[in-house]
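There's a structure below that I have some questions on.
Then we have chain A:
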Amino acid sequence: MTATTVTRAERDTFAARVHARAVRRVARYVGSVTLVIGAVFWGIFLVVTVAVPLIVRQAGGVMGGGAMTGAEYAAPWFALSLGTIALATVVVPHLAAGGTRRSMFVGALVAALVAGVAYGVAAMLLLLVERSLFGALGWEWEQLGSGLDAGDAWLVVSGAGTAIGVAVYMLVGMAAQATYRTNGVWRGTALLLPGLALLVLVDHATRSGAFADALGGLGLVGDQPAGAGLLLALVVLALAAAWLWWQLRVLRLRPTR
Partner candidate 1 sequence: MFDGPEPIYVQIAQMIRAQVLAGELAEEEQVMSTTQFATTFRINPATAAKAFTGLVEEGVLYKRRGLGMFVAPGARERLLDSHRKAYFDDVLAPALAQADLLGISTDELVAYVLGTDGHRKPGGPTTTTEES
Partner candidate 2 sequence: MTPAPFGARLDDVVVRFGAQRRLTADGTAVKDEAGTALDGVTLDLRPGVITGVLGRNGAGKSTLLTLLAAFNRPTEGTVRVGAGDLLEDPWENPWVTANVQLVRESGDLMDDERVSETFKYYADLRPYWDADLAERLLDTFEVNPRKKPTALSRGKRSAVGATIGLAARAPLTILDEVYLGMDAPTRYAFYDEILADYAEHPRTILLSSHLVEEVERLFEDVVVLHRGKVLLAETAEEMQARGFSLTGPVAAVESLAGGRRELHRQRLGATVQVTLEGAPDGDTAAAARAAGVELGSLPLQDLFVRLTQPQQADGTSGAEVRR
């Protein structure tokens, strides 16, 4: 039998149900890409973190800092490229399958937060592994990743810094992808700048990553209490989310011919 009319209530229930399903689906897709490929990333760094000191020790050398510094520098950029790729893959099929830009955004935001937390926890675990390895080898271990003044809470602050940084980078990467689709090559490139500013800001707030090093090298910034830094980082995270929504909400698919 065919229904001929749809009531307002049926319409609203339907809309809420399909929206929730679409959000979950985006979160699942983008989240699984970042988690599965992220697991490989962190797995490699675990091996490197353990193997390099052992090899150096074998050669009779001593290390001042471990390989985890590299992971902390690389993780946000890795998340940025994964975000870019995941959104590029999914955004057109998502709209074609009847998803909205809003469900795309909410799902992507959830995925970015989940990835951030997962990468943050992974970073904390690896820091602990590295510290105990250095202790076992009788070396002095210095944590290089985060420049926030955290005292005893250094581990949690590092993890939180990585988490927020990863989420921001991922959101900015996804926003860049959406920007290019809407604005084409020239304006799209120009519109990378606000995203870049967010990356610099979050690096600055957490005192980690290449941009923080650059700013520090220029003598522009000093130390910062961990609480204030993380709070600023959260503000940047909110801005990055807003930036992604700003780019997605106007996304149009032009005819291909």
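Candidate entries met the following condition: all candidates are chains of the complex that A comes from, given by their letters.
Methods note: a residue touches a chain if its C-beta (ideal position, glycine included) is under 8 Å from a C-beta of that chain, and two chains touch if they have at least 3 such contacts; residues count from 1.
Nothing here was measured: the structure is a model prediction, and the numbers come from that model.
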Numbered candidate touching chain A, per complex, among 1 or 2: 2
Touching residues on chain A, where the partner in the complex is candidate 2: 1-6, 8, 11-12, 14-15, 17-19, 21-22, 24-25, 29, 89-90, 92-103, 180-181, 183-186, 249, 252-257
